[in-house]
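One protein chain omitted, others in place.
This part shows chain A:
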Amino acid sequence: MIRSTLSSWREYLTPITHKSTFLTTGQITPEEFVQAGDYLCHMFPTWKWNEESSDISYRDFLPKNKQFLIIRKVPCDKRAEQCVEVEGPDVIMKGFAEDGDEDDVLEYIGSETEHVQSTPAGGTKDSSIDDIDELIQDMEIKEEDENDDTEEFNAKGGLAKDMAQERYYDLYIAYSTSYRVPKMYIVGFNSNGSPLSPEQMFEDISADYRTKTATIEKLPFYKNSVLSVSIHPCKHANVMKILLDKVRVVRQRRRKELQEEQELDGVGDWEDLQDDIDDSLRVDQYLIVFLKFITSVTPSIQHDYTMEGW
């Protein structure tokens, strides 16, 4: 709680910057946060901006109807531990260097992936993730495996147990002035609609992050006291910077492949406009990639119905 209080003072005292640096630092300005939120709500309307209300503690650098983003009643049908096959003592988590070394950061976001790679088919944790395409492909395969597993489980009469495990989360994304990145808050409820305790909510945070980045705090944008678990944003900018670089590389590679295919086929009329496509991620799509990262922190909370990030 002391950490939380200090954090809120830091939030209050840190000056706002309006200079866009998201491609070089991974940080966004409040204006870019609004732009990214507008895009998220317009294209994927499970997310909404807050409605103006007397219960909200407004921050004057954001519009009153765009203080934070919210998605409600997101299902969470199992605990974080059940989403991964933990390899045991061989898994090593590095600490983070303060300057955000790329390898550290990739391990940070890739730790979940290492678990994912350890599939029953015999993959090993030593397999390195050097391509986000492969990473996503692996995640998709894992998803299918999970679906198969679930069907089998239900067939064996595990449905009642499943329902007892069912939880729901309200997720909030606010803007952190201290770190100049979005900050995620989760508020959980059990299947009866009763609020979860922070300890229970921690069960839905991936073990790798639980003690490092999850913080118990009250939702800062509500005047009423609503207890939540927040994902501490101290490393978000570094993670986002690495992901944004990866997005650019993947898109560049795909564009070149497409151009080569077109040269082989002869140029089609419809592809003329490909030339004006920038390989970098547009800032309004920042939150799409951010949600991918959050999925690795809260793997069992099924919030991300947007689209692939790269």
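Keep in mind that, in the parts below, contacts are C-beta pairs under 8 Å (C-beta built on N, C-alpha and C of every residue); 3 or more make two chains touch, one makes a residue touch a chain; residues count from 1.
One rule holds in what follows: contacts and distances are computed from a predicted model.
The chain not displayed here is annotated in its UniProt record as "Autophagy protein 5", chosen from "Autophagy protein 5", "Glycosylated lysosomal membrane protein isoform X1", "COMM domain-containing protein 6" or "RNA polymerase II subunit A C-terminal domain phosphatase". Screening A:T211, A:Q262 or A:Q302 for touch with the missing chain picks out A:Q262. The missing chain, though absent from the display, is touched by one residue of A:F22, A:Y39 or A:F189; that residue is A:Y39.
For chain A, the residues touching the chain absent from view are 38-39, 42-44, 261-262, 265, 268-273, 282, 284-285, 306-308.
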